[in-house]
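Coming up: chain A.
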Amino acid sequence: MTDYSHYETGAPVVDTKAPEGPVAERWDTRRFEAKLVNPANRRKHTVIVVGTGLAGGSAGATLAEQGYHVVQFCFQDSPRRAHSVAAQGGINAAKNYRNDGDSIHRLFYDTVKGGDFRARESNVHRLAQISVEIIDQCVAQGVPFAREYGGLLDNRSFGGVQVSRTFYARGQTGQQLLLGAYQALSRQIAAGNVELHARTEMLDLIIVDGKARGIVARDLVTGKIDTYFADAVVLASGGYGNVFYLSTNAMNSNATAIWRAHRRGAYFANPCFTQIHPTCIPRTGDHQSKLTLMSESLRNDGRIWVPKAKGDNRPANEIPEDERDYYLERIYPAFGNLVPRDIASRAAKNVCDEGRGVGPGGQGVYLDFAEAIQRMGRAKVEEKYGNLFDMYARITAENPYETPMRIYPAVHYTMGGLWVDYDLQTTIPGLFAIGEANFSDHGANRLGASALMQGLADGYFVLPSTINDYLARNPHHGEVDASHPAVEEAVAETEDRLNLLLAVDGDRTPDSFHREIGELMWEYCGMARTEEGLRKALDRIPQIREEFWRRIKVPGTGEEFNQSLEKANRIVDYLELAELMCLDALHRAESCGGHFREESQTPDGEAARRDEEFSYAAAWEFTATGDAPVLHKEDLVFEYVHPTQRSYA
Partner candidate 1 sequence: MTRTLWDSSVGKKTVMAVSGLIMLGYLVVHMIGNLKIFFGPGEFNHYAHWLRVMGEPFLHYEWALWIVRVVLVVAVVAHATSAYQLSRRDIKARPSKYVHKKPRASYATRTMRWGGIILALFIVWHVLDLTTGTVHSGGFQSGHPYQNVVDTFSTWYGNVIYIVAMLALGLHVQHGFWSAAQTLGAGRASRDRVLKTIANVLALVLTVGFISVPVAVMTGVVS
Partner candidate 2 sequence: MKLTLRVWRQKNADAPGAMSTYQVDGISQDMSFLEMLDTLNEELILAGDDPVAFDHDCREGICGACSLVINGDAHGPERTTTCQLHMRSFQDGDTIDIEPWRASAFPVVKDLVVDRSAFDRIIQAGGYITAPTGTAPEAHATPVPKPDADFAFEHAECIGCGACVAACPNGSAMLFTSAKINHLGVLPQGAPERETRVLDMVGQMDSEGFGGCTLTGECATACPKGIPLPSISAMNKEWLRATRKVRR
């Protein structure tokens, strides 16, 4: 067994699918060059889609509309519950309805720059192009976007961008977009074009002759492990933020589908790129099971502060104005409270580390609306932010109109994911990854209101075009069935793992391990990372893993509805993924976007990118559990948006 951090660097990984030529023409070119499948033949092709969020739901519906036979999976009881449902803010599109200077090129530029120059230009430009079609599509489906009195769509500006390009449906944009995709999917289910398996979780990928040909999945109600076969497999299983235990992800969001694919050969790119959202409600105690995000829009009118003195325990209202430190306004006078997410988050961590945090455990800063209420009047504040204030009051039992809210950053989104080429195909032929599950479009940091855009772009427009090429070029696979040795092996591995989990019968619950690995990751691979901390984590993770297999206790059997078994099985994968995240964070000795290495900062404490060494996507190849993975670099070339150091001072 090699030392995990002594990884080797393998051959570079190259995206061979993005065409040459002007960036604005590449998507057209690719669509033209891609082979098509005769409509009459499409029903003979089966495509598996794992996940029913924005990416999976839209992909399943669209592929079925095109005539493919789709077999779709979700672990929830209904496809309508995928965690895309929780996105609040909105969806970006370069419609330029406001005539404020927006354009496809500007959205492309903002996204590449916002991602701190760690995303692929071809992909990002395509995303910006497709953004306008997404809005048309969603409106046609009946998504009730906010409208103005003239009956046309309303826009707002979001996340410090200088144009108004965000479309929204009150604070429930994700829900409304997801229901649009869910309804389109429902139509295809009724038409018999989509075979839906709800409460069924993918546990492994089946590869036959080097191509993805199916999955192993467990029926969560009966516990039955089954195999499903297809001509191509699409993973739309979301991000891996739950490795931190406390995050804004749903409780059951997990990394198993992508991690199992990674173990089977799909490269995992930029795993350390995680986004920490600055405006979440702080934890109240050890019982905390998840964190709740409040829309970033609160920073438009709220002022963020902490006491100037350490350990000042007075109630907020008793701290006089001159003893308060409005630290964002002080450090970033130009942008003030509206600095990007990563900067706001890190600043909050810094003041809390100094001992000036507020609330239980000193893990919080004030978000104060007193000034806004004075300026706009309570009624206006209520109209703009009422639902968020209500949510805060319900969770904390404090009245935000009278006492400042307490906020603290929390893990929110993972930019990293399975490495994919321009066609969204992973390094395993026939295996595609879309939405948050892939790494493609956001680089090292995602802009607000861009996750929904990417999920729907991938699902409605990109994948349904690019998958044709693969299916057309791989027309008649040999028949696969359960008796194929590769299939038997995958099933046996899955069964063995579950049986082992049940057999240990130790003295620690799955949650206790999840919490432990999460705390470790938050401490050492969270908002700020150091070589020392990451090495500590890399030492500790194998120990936790060893302890896990010695002490885990999973009650019940595998042949029944067993939520503890589901949890424990997901933790098995977190315990490996965490290690890769730390290694990736360790190897990337620069700061960029959501990845902040304390060793790499400017004299005034800002993230310092090191383009000459790290202008690449790091795609990791799995070797064996605990063994060093192999690094494959994809060089990033910037022809249109030239890297500059971000500055918000």
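Regarding selection, all candidates are chains of the complex that A comes from, given by their letters.
Structure notes:
The criterion applied here is as follows: a residue touches a chain if its C-beta (ideal position, glycine included) is under 8 Å from a C-beta of that chain, and two chains touch if they have at least 3 such contacts; residues count from 1.
As the structure is a computational prediction, the values presented were derived from the model and not from experiment.
Here chain A appears alone, and the candidate among 1 or 2 that touches it in the complex is 2.
Those residues of chain A whose C-beta lies close enough to touch candidate 2 in the complex are 58, 61-62, 65, 76-81, 83, 85-86, 95, 97, 133, 135-142, 144-153, 169-170, 172, 174-176, 179, 182-184, 186-187, 189-190, 198, 221, 248, 250-253, 284-285, 287-290, 292-293, 391, 394-397, 460-461, 464, 507, 509, 511-512, 553, 555-556, 560-561, 563-564.
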